[in-house]
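Could you have a look at this structure, given as structure tokens, before my questions?
Only one protein chain is missing; all other protein chains are in place.
Labels for the chains are A, B and C, by order of writing; each one numbers its residues from 1.
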Amino acid sequence: MKKDTTMRLRNVEGHIRGIERMVEEGAYCIDVIRQIQAAQAALSKISSTILDDHLNSCVITAIRGDDPAERERVIKEIHEVFDKTNRPG
Amino acid sequence: MKKDTTMRLRNVEGHIRGIERMVEEGAYCIDVIRQIQAAQAALSKISSTILDDHLNSCVITAIRGDDPAERERVIKEIHEVFDKTNRPG
Amino acid sequence: MKKDTTMRLRNVEGHIRGIERMVEEGAYCIDVIRQIQAAQAALSKISSTILDDHLNSCVITAIRGDDPAERERVIKEIHEVFDKTNRPG
Partner (left out) sequence: MKKDTTMRLRNVEGHIRGIERMVEEGAYCIDVIRQIQAAQAALSKISSTILDDHLNSCVITAIRGDDPAERERVIKEIHEVFDKTNRPG
């Protein structure tokens, strides 16, 4: 999983390097924006996978554990991460 | 909490009724779009509050409970709800 | 177009009224959140249609017109509306 995530991040890194080149070569604005949106979509998929993994490991362990503060912390973190993506309008 | 949510939903309902009137009276497009975005933002806040409540009650109960299928279900639901807001690009 | 927009807004209004009822009857949190997300999606489609119409009428008229201030205004508005949806992260 770690290896897969690193590889996918490396792909996004390469993608962004490609966008830099597009900009330098004077590519059409809208094409640049489309590539940026594609890179953002790839990042969304990566964070979705990481969250899935997190929910199925750390979160379950913390909530089943004996430390109420720890429990509260993981719950709060999930809520925060959700709020960041949940468009404020 | 239930009462508060209902009241806030009722406010959004009234807001949307107001937008209908704006459209009927020929309001300027951009003003209509801004009001729609404001209604969406209000809805985002409502679902954020509901999720917070859900995480602190049902999710904790299910994960601390003895049914692994139930555990899996609540985890999967959170992931799905997150993915819906996590921009697909 | 105006009639169609009003009708679609009225549908969203009805949808939200349905969500209020769900909350009052103690529906499962995740089901409520899903319905809220569906209402938000319907609103996104409505503002997309309004924007399309706006681009093809007011924006073209203003930009082809003789008033530079007017031109600047419509451009600025589109940029603002885009920024609202373009998630800040």
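Convention: contacts are C-beta pairs under 8 Å (C-beta built on N, C-alpha and C of every residue); 3 or more make two chains touch, one makes a residue touch a chain.
Note that the structure is predicted; figures quoted are calculated from it, not measured.
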{"item": "Residues in subunit C touching the chain absent from view", "value": "37-38, 40-42, 44, 47-48, 51-52, 55-56, 59-60, 63-64, 71, 75, 78-79, 81-83, 85-89"}
{"item": "Hidden partner interface residues of subunit A, rising order", "value": "2, 5-6, 9-10, 12-13, 16-17, 19-20, 23-24, 26, 28-30, 32-34, 36-37, 39-40, 43-44, 46-47, 50-51, 53-54, 58, 77, 81, 84-85, 87"}
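Simple rule for what comes next: only the chains that are shown with their structure count from here on.
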{"item": "Residue-number overlap at the subunit B/subunit C interface, same or different (half cut)", "value": "same"}
{"item": "Inter-chain centre distance, subunit A versus subunit B - centres from mean C-alpha coordinates, in Å", "value": "21"}
{"item": "Length of the line joining the C-alpha centres of subunit B and subunit C, rounded to whole Å", "value": "16"}
{"item": "Residue list for subunit C, restricted to those that touch at least two other chains", "value": "84-85, 87"}
